[in-house]
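First the structure, then my questions, so here it is.
With one protein chain removed, the remaining protein chains of the complex are shown where they sit.
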Amino acid sequence: MTHVLEADGLTRSFGGRRAVHGVTLELDAGECLALFGPNGAGKTTLLRLLAGLLKPTAGTARINGQLLRGDATARAQVGFISHQSMLYGALTVRENVELAARLYGVREPTAAAAQALSEMRVLDRAESAVRALSRGLQQRVSIARAMVHRPRVLLLDEPYAGLDPLGAATLTEMLARLRGDGATLVLVTHNIAEGLDVATQAAVMHRGRVVRRERREELDVGSYADAYRELVGGVT
Amino acid sequence: MKPSLLLSAWFIARKDLAIEFRTRTAFLAVLVFAVLGIATFYFAWDATAVAAIDLAPGVLWVIFTFSGLLSLQRSFGVELADRAMDALLLAPIDREAIFLGKALANLLFVAGILVVTVPSVALLYNLPLGRTLPILFAIALIAAIGLVAVGTLFSAMAANTRLAELLLPMLSLPFFVPIVYGAAQTTSMLLAGRPVAEAWPFMKILIAFDLVFLTACTLTFPYILEE
Partner (left out) sequence: MTTRALPDDADAASPASMGAASRPLFDWLFGVAVLAMVAAFVRAVYFTPIEALQGAAQKIYYVHVSAALSAYLALGIVALMSIVYLWLRDERADRLAESAGEVALVFLTAVLTTGPLWGKPIWGTWWTWDARLTLTLFLWFLTAGYLVLRGAVDDPSMRARYSAVIGILAALLIPFIHLSVYLFNTLHPKPILLKPDKPSMPNEMVVTFVGFFIACALLCVALIRARYRYGVARDVVRAMDAAEEGGE
């Protein structure tokens, strides 16, 4: 059977150095994978592969059975939130999100942008230039940009970084709602408690490989952080 | 669902022009550079030895090429600053649309420079432009298409390398030789009052260049983006 998000033997090298090595995953609708791992473990590279931004050296990534690379319809179902805001500083908040809506062929881009901005509670800053916003507000706009086309798969690379408590609460609330609507999430984070809170699956990456993966109900939340530290050699 | 090639290209071009309009400094700086270049050439000119009509086409096209390079230099800077380029790559649009959108914005930018430089050269070098002005603009636009096609592709490439500021002119200038040659020859013929038909062989070079390189650059651009 086909899963919503499926990676099979996904591998990516940069000039002989393997950043991601033979990663296999499958996630269904409404599932959330929390991905942990030390810096340089390959988490960001894996997300960029799943988003179709990187071409795999070997293996495949599929969304609903469609190969991600070169397939616009598969790409249209993905939303990606990265470390970088992916916003144009000189444009206003509204212009940035509306541009995204138009490029995704959203039917009413203006209304969709306003909706996404109000969900992230930044609608009142819609006419400000992105450059003039604080890091945390930019992150909220960036999340709104990634969700304006209502993706079925959302990839989040440390989305909590830079958010204030209100922003973080808004994001958590939003992720829960998205999952309720049947979206599939992959969440990269350094905060184990935060990650396990929303996850249905948890995985640990180390040196390009997924070294541990289990369903939320199979793991012991209390000892997970210690087990993780042991696995990756004491560094988090 | 997915917007058409030309529509998505237009969205991208419009976004670039909005950014340009918001900041404005780049455009004004390039304009000042162009007029300054034209004025500087004046002081290297011996008016008793070379007639203005012989010098001006060369000045116009050399300055135009260099200010074109300056304006292309910044084209992909905005995309790389906060990796906004990734958002374009994630969107369900063709890679070719990104190229055409960036190239269209660059073309309008360069056309804006032409609107100022052509009259400036005419004014500062006392050229009898008059009726040739519209056709001169038409040739300038034909020349600009080829320049922008190659320049946009190379700018995307150079932006991702070390030596970006050096590499763009180094790669582009050999490609601009047929453009400068064709445009300058046509301009001198027009200024000398010769019929347009006589300049046709040179215009053919320009048009062929546009067709070949607009196609080739659009088709090879996806290879530049792929990671």
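Should a chain be cited, it is by its letter among A and B, assigned in written order, with residues numbered from 1 in that chain.
The criterion applied here is as follows: a residue touches a chain if its C-beta (ideal position, glycine included) is under 8 Å from a C-beta of that chain, and two chains touch if they have at least 3 such contacts.
Everything numeric in this text was worked out from a predicted model, so none of it was measured.
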Residue in contact with the excluded chain [from B:F99, B:Y125 or B:F213]: B:F213
Those residues of subunit B which, in the complete complex, touch the missing chain: 150, 153, 157, 160-163, 166-167, 170-171, 173-175, 177-178, 181-182, 185, 201-202, 205, 208-209, 212-213, 216-217, 220, 223-224, 226-227
Those residues of subunit A which, in the complete complex, touch the missing chain: 13-18, 57, 207-208
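Please note the rule applied: only the chains that are shown with their structure count from here on.
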Separation of subunit A from subunit B, taking each centre as the mean of its C-alpha atoms, in whole Å: 39
List of subunit B residues in touch with subunit A within their complex: 1-3, 8, 11-12, 15, 18-19, 22-23, 78, 81-84, 86-94, 226-227
In the complex with subunit B, residue positions of subunit A that touch it: 48, 51-55, 72-73, 75-76, 78, 80, 82, 84-91, 95, 99-100, 102-105, 129, 145
